[in-house]
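Apart from one protein chain that is not included, each protein chain of the complex appears where it belongs.
Right, subunit A next:
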């Protein structure tokens, strides 16, 4: 069976199928695709804002209620350069951020610790699950007046509200993540010699981390909601207060301007979070088709 050599004719490729050409074509297609996405993203935004502006100017909608992109931009400019009627914009933004970040950090740390603890302890989980369900069924924002009554108009009541908004989301995901930890992996760690604490720290928590991160993404938004609702109900500073005052003086542009500020902040936070996550999760396989 040594005479089984097959003569393969060399270079029978069709034009345009060489390695370099295929790679170049793929790179070109990728660039093209990115441009198309950016074009449509910008285009849709511009059309939306343009239609809004025109509809306002042509009085199809009443600018008194709906404002117009131009008046909103003017109000933002005024707030940034001259400050609001309640003092400098930056201070209000700082107050809201301080409340949100404090509530977010304390809420997620507590959520992770208690979630992992209950996830590791079946009995405790069974006992406490009913209370957690009951408390979880309360719409969180109704707690705002209570917190303000107890903790006053300052920082503490907003942080408390942001905390309860964040805590349950993170708690649930941490708990679930711990429960989903792979059995074989746990047995492996045990046989390799891990103590209970080592098992929790170096196997259970890391394997729950992708669940926890999924919740952290949404929960910073929740923390902002908590802070703003708290400011709504009663406060001396903050973006929520600005919205409340704008509402009181029928200043539509002011309300939308405050919303834009919150949007920008929330997007920035989301971006930061994604960056941190992709840093921490570099061990995870990339999805097969990377889309943005």
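The rule is simple: a contact is a pair of C-beta atoms (placed from the backbone, for glycine too) under 8 Å apart; a residue touches a chain by one contact, two chains touch by 3 or more; residues count from 1.
Everything that follows uses one rule, which is that contacts and distances are computed from a predicted model.
In the listed set "Molybdopterin-synthase adenylyltransferase", "Cell shape-determining protein MreC", "ABC transporter ATP-binding protein" or "Putative NADH-quinone oxidoreductase subunit H 1", the entry agreeing with the UniProt name of the missing subunit chain is "ABC transporter ATP-binding protein".
Checked against the full complex, the one of A:61, A:74, A:156 or A:194 touching the unshown chain is A:194. Which of A:185, A:263 or A:276 touches the hidden chain is settled by the complete complex: it is A:185.
Within the set A:203, A:228, A:246 or A:261, the residue that contacts the chain not displayed is A:203. What subunit A contributes to its contact with the hidden chain is residues 182, 184-185, 187-195, 198, 202-203, 206-207, 209, 281-285.
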